[in-house]
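Note that one protein chain of the assembly has been removed; the remaining protein chains are unaltered in position.
Let's look at subunit A:
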Amino acid sequence: MSLATTTDETPQRRAIPRWAGALAILTLLLAAALTALCVGRFQIAPLKAIAILLSRVAPLSADWSVMDERIILLVRAPRVLLAALCGAGLAAGGAALQGVFRNPLVAPQILGVSPGAAFGGALAISLGLDGFALIGAAFGFGAFALLLVGCLARVEGRSDTVMLVLTGVVIGALFAALVSLLQFVADPNSSLPAIIFWLMGSFSAATWARVGVAAPGVLIGMATLWLLRFRIDVLSLGEEEARALGLPVERDRWLVFAAVALIEGAAVAVAGVVGWVGLVVPHAARLLVGADQRALLPVSAALGAAYLLLVDSLARSVTAAEIPLGVITALMGAPAFAALLRQTRRKELGA
């Protein structure tokens, strides 16, 4: 009954210490970023790339061409940042949603945000809009889809998780049909290919301006999720238990959804629809550090960033033409997910 005995914490069955794990993941992330910075049609040596980046903050004698510098600073650097931001955001959003829904098959697109955003973007393209108008339309329709899901799932003042998932699927199907309709009526010579390539996802149009557009949404969303980390853990106990502990479950849940929608909307707006990241990466992270959001969120974010950086490097180095991101994430994601599912199941059954 005294507090004296509370100090003998039995050591966790963690094989590697926390700092070493964090260091390993950080190294992986940096290596992925450096790879993404160097590979492509125009290869640049890693040391040279680092020197070019450092030359912006430290006085370094330039032993590289203007071309090298332009490629690194104007093309690759914003692209690396954008890919890292989107990967981190999508994975963290997926981790948070899987906690709130108590369902490991949930990903950011489940709430209808990404089909909504896809429709917004496609609409903008078919109207001949580009740049920030496209981003705005994608983001706006993503938020609108979430709002629709929220209103439809609310019955007698409450919305439970099953109802939300089902409504998300319905709204997603609706917007997917609208996207098909747009493709059907689009000009096959100009806007149709533009819509299709945009939907398949790419960072090829990355510029510093686009980083500036996506960064606030993704960063604010991720910061909100991080602040809510413990709340998400409590929500994952289930509605009744969380309510019994005195929490306003409905409001907290919508805060999480809003944060995820912000991330997803911003990511789709600048990169098109990049699926699977928010589904697969949190699973891998959970295998590494467990389900506790306090560890899961940062690890998911770091792994997501590294994953999307490597995918983007592959996209622009495997073939002469860039392969769409969505294709690679799905090609890699589907088998990886199947393997992870089996691994998780085996872990559950064993021990």
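The definition used in the following text is that a residue touches a chain if its C-beta (ideal position, glycine included) is under 8 Å from a C-beta of that chain, and two chains touch if they have at least 3 such contacts; residues count from 1.
Keep in mind that, in the parts below, contacts and distances are computed from a predicted model.
Asker: Out of "ABC transporter ATP-binding protein", "NADH-quinone oxidoreductase subunit I", "Ferrous iron transport protein B" or "3-isopropylmalate dehydratase large subunit", which one is the UniProt protein name for the chain not included here?
Answerer: The correct option from "ABC transporter ATP-binding protein", "NADH-quinone oxidoreductase subunit I", "Ferrous iron transport protein B" or "3-isopropylmalate dehydratase large subunit" is "ABC transporter ATP-binding protein", the UniProt name of the unshown chain.
Asker: Looking at A:22, A:291 or A:331, which makes contact with the chain not pictured?
Answerer: Only one of A:22, A:291 or A:331 touches the chain omitted from view, namely A:291.
Asker: Any idea which of A:129, A:176, A:237 or A:332 touches the chain not displayed?
Answerer: That would be A:237, which touches the missing chain.
Asker: Mind listing the subunit A residues that contact the chain we can't see here?
Answerer: On the side of subunit A, residues 1-3, 5-6, 9-10, 12, 102, 227-231, 233-234, 236-238, 240-247, 252, 255, 290-292, 294, 351 touch the unshown chain.
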